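Of the protein chains in this complex, all but one are displayed in their positions.
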Amino acid sequence: METAASFYETPEPARFTGVWSWLLTLDHKRIGLMYLYAVLFWFLLAVLLGGLLRLELMFPGETVLSSQLYNSAFTLHGVIMIFLFIIPALPAVFGNFFLPIHIGAHDVYFPKLNLLSWYLYMAGGAIAVFSLFSDGFADTGWTFYVPFSISTNTNVSTTVFAAFVLGFSSMLTGLNFITTVHKMRDRAMGWLQIPLFTWSLYATAWVQLLATPVVTITLVLVMIERFFNVGLFDPARGGDPVLYQHLFWMYSHPAVYIMILPGMGVISEIIPVFARKSIFGYKAIVGSSLAIAIAGSLVWAHHMYTSGMSDTAVFVFSLLTFVVAIPSAIKVFSWVATLYKGAILMTPPLFFSLCFIYLFSVGGLTGLVLGAAGANIHVHDTHFVVAHFHFTMFGGTGFAFFAALHYWWPKMFGRMYDFKKAYIAAILVTGGFMFHYVPMFILGLQGMPRRYYDYLPQFAAGNFFAGFGALFMIFGIGLMVANLVASFARQRTAGPDPWGGVTLEWTIPSPPPVHNFVHPPEIMAYPYDFSGVTDRSEQRQKGE
Amino acid sequence: MPGKPDQTGNKLGMWLFLYTEIILFGALFVLYAVYFSWYTQDFILGAKVLDLGFGVINTIILLVSSFLVAASITAVQKNQRNIALAALAGALVCGAVFLVNKYFEWGHKIETGIYPGSEKLLDGPAPQNLFFGLYYVVTGLHGIHIVIGMVLLAVSFGLVFCRKITAANDAVLDNCGLYWHLVDLIWIFIFPLFYLVV
Partner (left out) sequence: MEQASHIFSYKTLGLVLGALLILTGVTVGASYIDLGWINVWIALVIASTKASLVLVVFMHMKSAGKSVVVSFLSTVFFLAVMIGFIFWDVAFR
């Protein structure tokens, strides 16, 4: 493999230098990295906010946060985590960096639109920061339920406007990815030859495209109601507040599939590589990704069983919710079947992926408890819900993000991190995670409500214990990030194919050259063909 | 940078964007559907208050404007630059007249005390407030899209004028046209739902 200048050395467009070669770049890899830095910042900030919340909850009574500040803090934690981290992270960082490479393309179809998406993302974040001041950050929860979101005096309109801008960023990324996958695949690569990460991004992109406009208009309606008092959700003026919840969840339920599908795509890439074995059921995974995207748009009202909607709706949505669990389970079976009788090579990406499988499965199973209408009555709006979505969104997407970081770090930066510290960090995060969130399932079943800054005395022990778990978890996250960053100080460069991969990014140098491929890529008939993989990897590492 | 292999992606991208607009307005139609089913009589009374004449004229104006935009694309394909320019100019005039009509229509309603948060709506039957609330939100959002569409048509006009849009290179005009047609499509549904309720 001849040495080609990396994309760090070659700006695109070529005429820019220095910081402008980043801020005005059209290179999908640079855009992906700019997202990475921003996303990591927001993630770490929201982790600290979460830590603050749990610190308040560690002891009964008001300790570090007043009730008003607590409400704003959990709203801010949710808004940042959901709109600035979980929804964008995998598609905008790893999707941007690797989608074109995976299909043998030199960039996305609309590079300028891609850059615009990044600016919209940054603008949304800036607006969210702006809404911290004057009247204070919204205290409604990230769900902005009416009537409180209309009547409260905090900066709801600004916060909601931030989410509105971020929605455009997400939508345009989805538009870009769909067009890219349709129009820029290598001529030799048919639909059933694209990697599973690409498929997951494609399914996600459709949900981003079609579901986001619903929340766009819903948030606009909140702003309109705050300013003009139209009364569309006000019972005194003929309106129905439950309709707000319907519109809100019509986006926000599909949004959780935006969050998890790319994560599942990452796991589908990592498991085969470290089992040295083709993925079990490629077509089943493709089908289940599409099925999740479609079925996920039919179940939104399972967030609303106690809202006062009709019993018929409760029954229908509960039934459909059980259906949507099936495609997710198909994926878990496929991953486990891939590992079975594989030649397992343990590495940090695999370790995080295994943690993902476990944590996401727990999250998914507890989702069935919530999806069952009868059981839901008991646990709705308790800490059981909080634990469930942290298992799926953090144990799921969060850990997939960590896995992706560790899998693709050598490719993006040409450096390898220390494995031992990565494992220690992973164990601390996972162990801390369990100690932090499992008590919340129990507390929720015992009746502790969510979004309250205080609780009854019988919940004190569980909250204290959970706080300890948070400490380990946060420390582990810090260690993980520090270890990755420290890879720049180590002189250990990573070659083109340190893992023995089969997708196209492992055929090009680390870091890649600006237009990705120096020679036209060689497309394999089946994307997960592992025959001769160890020899091939050795050859690539030696530079042949 | 290596060029795009295939220019048809531009059109796909525009259609994808149109889908987002369909869903954006669609969510408002969801609200309409619910309230219409609960308060049909009030919606009928509300529709009677709206000026059918304005509604019909605006519908005709937008249909004609869509025709003109489609004609401009045919003209560019036939290298008939002057016809294309005239058609686009005509469509722009249609858009402007639509907005002027909307200005008078809203103005008249506001004069009679019908606007979001007005006392008349507050004191009147609650579902009538919903009808007019939806009317203002939906037609207001639609009006914003007319303005955006007119900007796109004006840009297209400029590009045809400077011969940057030609028969071989008409993607921009095509896409701006698609946007304009969508704005017409949305009105095709707004008109009967607000003006012809019976």
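In this document, chain identifiers A and B correspond to the written order of the chains, with residue numbering beginning at 1 in each.
Criterion: a contact is a pair of C-beta atoms (placed from the backbone, for glycine too) under 8 Å apart; a residue touches a chain by one contact, two chains touch by 3 or more.
Computed from a prediction, not measured in an experiment: that's the story for all the values here.
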Where A:Ser169, A:Ser252 or A:Ser297 are the choices, the one touching the absent chain is A:Ser297
Which of A:Ala313, A:Ile330, A:Met416 or A:Leu445 touches the missing chain? It is A:Ala313
Where chain A meets the left-out chain, the residues are 182, 210, 214, 240, 242-243, 246, 250, 297-298, 301, 309-313, 316-317
Touch rule applied to chain B and the missing chain gives residues 7-8, 11-12, 15-16, 19, 22-23, 26-27, 29-30, 33-34, 36-38, 40, 52, 56, 59-60, 63-64, 66-67, 69-71, 73-74, 77-78, 167-168, 170, 174, 177-178, 181, 184-185, 188-189, 191-193, 196-198
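The rule is simple: only the chains that are shown with their structure count from here on.
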Rounded to the nearest Å, the gap between Cα centres of chain A and chain B is 36
Interface with chain B, chain A side, in the complex: residues 12-13, 26, 106-107, 109-111, 113, 171, 175-176, 178-180, 182-184, 209-214, 216-218, 221, 224, 228-232, 236-240, 243, 246-247, 250, 515
As the complex stands, chain B meets chain A at residues 1-2, 4-6, 8-9, 12-13, 16-17, 19-21, 23-28, 30-31, 34-35, 39, 116-117, 121-122, 125-130, 133-134, 136-137, 141
